[in-house]
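Sharing a structure below in structure tokens format, with a few things to ask.
Only one protein chain is missing; all other protein chains are in place.
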Amino acid sequence: MSVTPVPPLDRLGAARVVLARKKKLGLTWDKIAEALGHPVEWSTSALLGQQTLTREQAETAGSLLDLDPDVVDALTLPPVRGAAAVDLTDPLVYRLSEMVQVYGTTISELVREEFGDGIVSAIDFELDLQRVPDPKGDRAVITLNGKFLPYRVW
Amino acid sequence: MSVTPVPPLDRLGAARVVLARKKKLGLTWDKIAEALGHPVEWSTSALLGQQTLTREQAETAGSLLDLDPDVVDALTLPPVRGAAAVDLTDPLVYRLSEMVQVYGTTISELVREEFGDGIVSAIDFELDLQRVPDPKGDRAVITLNGKFLPYRVW
Amino acid sequence: MSVTPVPPLDRLGAARVVLARKKKLGLTWDKIAEALGHPVEWSTSALLGQQTLTREQAETAGSLLDLDPDVVDALTLPPVRGAAAVDLTDPLVYRLSEMVQVYGTTISELVREEFGDGIVSAIDFELDLQRVPDPKGDRAVITLNGKFLPYRVW
Amino acid sequence: MSVTPVPPLDRLGAARVVLARKKKLGLTWDKIAEALGHPVEWSTSALLGQQTLTREQAETAGSLLDLDPDVVDALTLPPVRGAAAVDLTDPLVYRLSEMVQVYGTTISELVREEFGDGIVSAIDFELDLQRVPDPKGDRAVITLNGKFLPYRVW
Amino acid sequence: MSVTPVPPLDRLGAARVVLARKKKLGLTWDKIAEALGHPVEWSTSALLGQQTLTREQAETAGSLLDLDPDVVDALTLPPVRGAAAVDLTDPLVYRLSEMVQVYGTTISELVREEFGDGIVSAIDFELDLQRVPDPKGDRAVITLNGKFLPYRVW
Amino acid sequence: MSVTPVPPLDRLGAARVVLARKKKLGLTWDKIAEALGHPVEWSTSALLGQQTLTREQAETAGSLLDLDPDVVDALTLPPVRGAAAVDLTDPLVYRLSEMVQVYGTTISELVREEFGDGIVSAIDFELDLQRVPDPKGDRAVITLNGKFLPYRVW
Amino acid sequence: MSVTPVPPLDRLGAARVVLARKKKLGLTWDKIAEALGHPVEWSTSALLGQQTLTREQAETAGSLLDLDPDVVDALTLPPVRGAAAVDLTDPLVYRLSEMVQVYGTTISELVREEFGDGIVSAIDFELDLQRVPDPKGDRAVITLNGKFLPYRVW
Amino acid sequence: MSVTPVPPLDRLGAARVVLARKKKLGLTWDKIAEALGHPVEWSTSALLGQQTLTREQAETAGSLLDLDPDVVDALTLPPVRGAAAVDLTDPLVYRLSEMVQVYGTTISELVREEFGDGIVSAIDFELDLQRVPDPKGDRAVITLNGKFLPYRVW
Amino acid sequence: MSVTPVPPLDRLGAARVVLARKKKLGLTWDKIAEALGHPVEWSTSALLGQQTLTREQAETAGSLLDLDPDVVDALTLPPVRGAAAVDLTDPLVYRLSEMVQVYGTTISELVREEFGDGIVSAIDFELDLQRVPDPKGDRAVITLNGKFLPYRVW
Partner (left out) sequence: MSVTPVPPLDRLGAARVVLARKKKLGLTWDKIAEALGHPVEWSTSALLGQQTLTREQAETAGSLLDLDPDVVDALTLPPVRGAAAVDLTDPLVYRLSEMVQVYGTTISELVREEFGDGIVSAIDFELDLQRVPDPKGDRAVITLNGKFLPYRVW
């Protein structure tokens, strides 16, 4: 009886291997980002599976993290950006969703007043995360930078 | 037969009246914010029902927007910050949720590496929204500024 | 044409009237609890609709809060303790649910080890809430006190 | 054909191994907690996967429970605190959720009256569980001790 | 402008009026059942809206409970037996559902062994509820009596 | 590379093995119950995974059903009583849920009138199932026997 | 202040009025179908709101049922065929859904074998319901008659 | 270390093997039904897992389809008739559900008028599927034949 | 007692009035579109509530459809584009969703191969609907025309 071929490792499986290797080797996301030549936010999301990596980028990551060829292959698969990409009930992630829940209509109102009828792109988009020292407790400042896209009136 | 008392207008009903009055009077959120003495993001979310307003603030808004006393009363009710506060399927709001979906694990990873085990507060939190001119299309820059809270180890 | 009788005010509608009257009259929950002769936690949950009130208790509340007879009647209806009693997506309530999510298996393990196979009653149950001063920020100490009930082996 | 690397054991898998070893060796949570140098509630939740363990703590647990190195590695992974951490339909856990359902608005009202507009932290939080003897049946007293966090007004 | 006719009172609205009248008049379900000439379990479910009432039965109930003709009409409408008939999150009802959750496979196994492949009818069905005194606390004994229906093999 | 330890067989997996062995050996639940020394309803639910078994009971079952030691070990794990214990969409189980749907409010009303404000325990609970001959088709009589627990008024 | 115009009665509201009038006048569906000149199954579904009625048909129904002009207008609105048209948890309707659940794959297999790759139309469709006498209990024979539509291969 | 016994193949796994063998051998459902001595609709649903098969029937199917003994064993397991039996979102199956959605209330009304208060059994039930030639496109005629069961009035 | 102001008519309520007036006046969408000076697809979606209308456009529609001033006001409210805008279970709309279900991955693959990593905009988007005569039955050709937006790599 022939052996049924097993479907190859997927992007999320590759991400778990990356996390394990990164820990084993004591690497930081900054270090990995430097190798990839992109900001740390983009680089992290790419290795976690949410951005497209070229073969060269995958191989760069493979060298740095000492990954098997199959994992490097998996890093070149299309990104996983749907609900499987995240656990929305994780306390840290939940609080981000809660910010959308509490301030979503405020953002809608202010965008409509400032720009008109449209949306803020999640595609033509950049993420930035900074630590801002504060004597009462340091703050995480997350910047969501998206192009305004007006509804086409035809 | 006595008339059963009708429960009073709630915060979300008050918000709808505020929006109608604001439109009728041609006011802007900036103008309303100026009267309240707070940034436009806080002031908008307060009048939409997501922040606590003091009686003085409610009356200031009442004067500016020419609101009935019952609406002013309703503005002093506790905020509505649950799922009823927003329509998560609205296209603009959805894209904010999608940002959390796509970048939630990236933010988690970077917060963990930078700050340790904890969350970014949605309570000790400030929202800022700016329009940034760009020749390829202006951008909306949304800043989520929350205090880092470490998990207590006891 | 005869007028179809309108079903009477329900417990949750009565609770909204109570909250409005309490605010208008500047009463505190402690004050209301004192009149009812029960701790503030029980008294508050009773007026919000989650405990059975006797007619005497309903009338005591009616006098103190200056309620219409129909509202007093509604206070004697059976309690509303299902999902309609609460908005689980409200940020404060959500954090209580998150405590159950994060520590639910821990509580299960420790109850099983200490008491054996059974549950902690939510019926033979008392709630207590205290403010505990703390130089780093005061704390809310919520005590859930329930009788252990072993699974019957028959 | 090269063998695709299997993603490593995760935190919840590690927890199942811990429970099996604990049973086999006849250990108690108190004993394990003593080795870790933390209260039994924190220690239990840590080994069940809801707290961060340092490598030293993981190795201490590994020695005590005679765990394979891969399980010790898995114990140092980030905590799992989302919905996968618990079965909310388990009867014991359900009753905790029901307490939130029945008393959630009461706690909200009393916190608002006592502290003002804010939440009780599930992060800066301690859990305590005591058995209290009672002639009518011993009681489980669960204490949720969280820092009050006021909503920032900016 | 003609007045749009309002759809008539429905069965669940009628049930709420019945409950209010029953309380006002101090009647018991036993007393009502006696007038209807059926056991208290059937009679209660009929007035709560889950059984078909003949016009004669509806009028008997109308006389006893002093109901308006429109309410009597509504009592003759088809029963409401879907999910709207009950709040499954009510603590008492939830425990009944939990019994099904915990013992559903046991009942399936025993029915299959005793009767063969089939179901226990919820249509050719009788409900009985008894209070059984017990020194450790009285018990509610709920009897579900349904005809076994074998799967037809054709 | 070391082999990652596989988490042990769980209670539901053990139940599937029990069912297969019982069929292979032509045993009945009555026979199994006799060996365990408990009524057939309790014994069946115990082997299906919903009751705690002592090591002695697990070994008794193991001898009777000729189970491997790992299955016997799995039988001593904590019970599985959450939603995973049952398929609520199975036609036989569904009809039990439908009985709760149709008669849940009736049971609530009658319990409240007979006992006062409280619930019928699903913990201090016994299940009984009898076949009752009937010329029109035999009937299954399921008895749910639970202790009444009054809501504590504190 | 001008009075905000109330949106007109919708199809489902019209259906409730039809049911009330039909009962009051003691009409049968057969009688109504005869007036409309269509089989009883089509006519019933049309008056319940799931088919398009011409103005002439609506007026015929209006005469027979003595309906107000606003109800006749509402009968000419587009049909309501979505989930709001039915309560899927009603016991009778549920059993129809269960037939689909239990026999859906069987029907798929047999259609595929007999007709090839395609579906049975729910649009080019006729419904028929007959009572078939049977000494063991009369039977309802429901015939679903739909055109087979092959998947287009382009 | 002993090898944990793997739970045996289940009914749905057996069905997938049956489908693969049937295809490989070029058999039709009619042919299989002939061997089982039942109509094709019953026989197909039995081999897909929704009916009880005797050992003799399972062995007959095993001979015809050249099945391994373990698959024959699995065919004698209890049927799987819950939601796992079908994919309700498959286009062909969905249209059957849509027929229930669109015509469910019509069937309810006509059954109530013709038979009285009750349901059409999905247990004492037969399925028939015929191809009816039609110049505009052949039709699938699905007959649902169920015994009427009146609600017991006790 | 002052009268609590009722929140104004919303966009969806306005749409229902538009549909009623359009029917009463025997207008077509083409005619309405001509008055608005936009294609019929845009104009229809605008009056159904999914596009922004200027005051001039709202008044043009108001004149043509003889709308009350309050309805004209409501037409200038922000669009409703969330889930409330549509009944996804309506058979016609469901088939559109099914097209996305069946062909969604095909469209993803082809867009990725042709354009690279990105999405097809639902904002910079035009809808067109044509009737194409066909001897086997006329066809509806729906064109979704959206700008490709590449994921920003930063």
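Each chain gets a letter, A, B, C, D, E, F, G, H and I, in the order it is written, and its residues are counted from 1.
We take it that a contact is a pair of C-beta atoms (placed from the backbone, for glycine too) under 8 Å apart; a residue touches a chain by one contact, two chains touch by 3 or more.
All values reported here derive from a predicted model rather than from experimental measurement.
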item	value
Given G:Asp30, G:Asp68 or G:Asp124, the one touching the chain that is not displayed	G:Asp124
Sites on subunit B contacted by the missing partner chain, in the whole complex	89, 91, 94, 98, 101-102
Chain not shown, touching residues in subunit A	2, 4-5, 7-8, 76, 81-84, 122-123
Subunit G, residues in touch with the chain not shown (by the definition above)	38-39, 42, 51-52, 78-79, 112, 117-119, 121, 123-126, 149-154
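Everything that follows uses one rule, which is that only the chains that are shown with their structure count from here on.
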item	value
Of E-G and A-C, pair with higher C-beta contact tally	E-G
Inter-chain centre distance, subunit H versus subunit I - centres from mean C-alpha coordinates, in Å	42
Separation of subunit A from subunit E, taking each centre as the mean of its C-alpha atoms, in whole Å	53
Numbers and ranges of subunit B residues touching at least 2 other chains	8, 81-83, 88, 90-91, 93, 118-119, 121-125, 149
